[in-house]
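A single protein chain has been removed from this complex, and every other one stays in its place.
Chain IDs A, B and C follow the sequence of writing; residue 1 opens each chain.
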Amino acid sequence: MKNVVRVLWFGVAQEITGSAEEEFMAEDTAVLRLQILERHPGMRTVNFRLALNGTMLKKDGQLEENDVIAVLPPFAGG
Amino acid sequence: MKNVVRVLWFGVAQEITGSAEEEFMAEDTAVLRLQILERHPGMRTVNFRLALNGTMLKKDGQLEENDVIAVLPPFAGG
Amino acid sequence: MNDSFLVAGPITPVLISELMTLGNDDTGAGAVSVFAGKVRDDEIEGKKVTALEYSAYNEMAEKVAAEIIRTVKSAFSDVRKVVFVHSTGVVKAGEVSLFIMVTSGHRDHAISACRHTLELIKENLPVWKRELF
Partner (left out) sequence: MNDSFLVAGPITPVLISELMTLGNDDTGAGAVSVFAGKVRDDEIEGKKVTALEYSAYNEMAEKVAAEIIRTVKSAFSDVRKVVFVHSTGVVKAGEVSLFIMVTSGHRDHAISACRHTLELIKENLPVWKRELF
């Protein structure tokens, strides 16, 4: 079953997509990854990870309604 | 030839000898070491090194008149 | 002192002085190791960097930061205090964007734990930067 999820863009993903967040409809995170690359081909060059509700995603899995997915390009703190 | 040298006591050597400096008469630093241990037997328990005129002594050698010898117990800075 | 690991703008000398007084009353701490990361005026394709603009995923960053401190404290038994803050927003060249302080009984753990904290921040803190010219 497809659910509506909020996708937050960070770092260079924000520059590529031109926004801070968008909505997607997906049943799991694997499908969501593909949707992200389809909607924003520029993201294909970014080696990004996903966080689910504020925690780094260890492996792909189901999405629930209103889940928050953050798209995280490589960190550059320090 | 024997020369008059100033011997400076530091750290625990000052407590053992009860003074900050003394005069000795010695021809070289090897002899001076023995004189120090004779005059101050308490120094036998101290693993000290010598500095000659402000520089750590690498090996024993001749002493000149008015040389300054510092008696250095193990350092404890930091 | 605020309770957040993120501060808006540069980490000022005044804030650094304040952070360094934390743990001053701990007379069992013999060693303090500090690391400060500063913005360099690197030249990129012929243009000088004048500032970096940092952004963060704030909610996650706060959780990750607390987790880093727990990890470091449990990995280094002699460590007594771990403090760090990271800038968000614009930080000019020469200004500090990251400050870490670790105290411990003896020097080995303070130094190793400070370095380890730095590496954990680089790897895990969700922070990004953009060069301003």
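Note that contacts are C-beta pairs under 8 Å (C-beta built on N, C-alpha and C of every residue); 3 or more make two chains touch, one makes a residue touch a chain.
In this text the structure is predicted, and so the values were computed from the model without any measurement.
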item	value
Interface partners of the hidden chain - shown chains only, full complex considered	B, C
Residue ranges of chain B at the interface with the undisplayed chain	8, 10-12, 14-15, 51, 54-56, 70, 72-73, 75-78
Where the unshown chain meets chain C, residue by residue	13, 16-17, 20-21, 24-41, 93-94, 96, 105, 107, 110-111, 114-115, 118
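In this section, only the chains that are shown with their structure count from here on.
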item	value
Centre-to-centre distance between chain C and chain B (centres being mean Cα positions), rounded to whole Å	48
Distance from the mean Cα position of chain B to that of chain A, given in whole angstrom	73
CA centroid of chain A to CA centroid of chain C, Å	27
Numbers and ranges of chain B residues touching at least 2 other chains	none
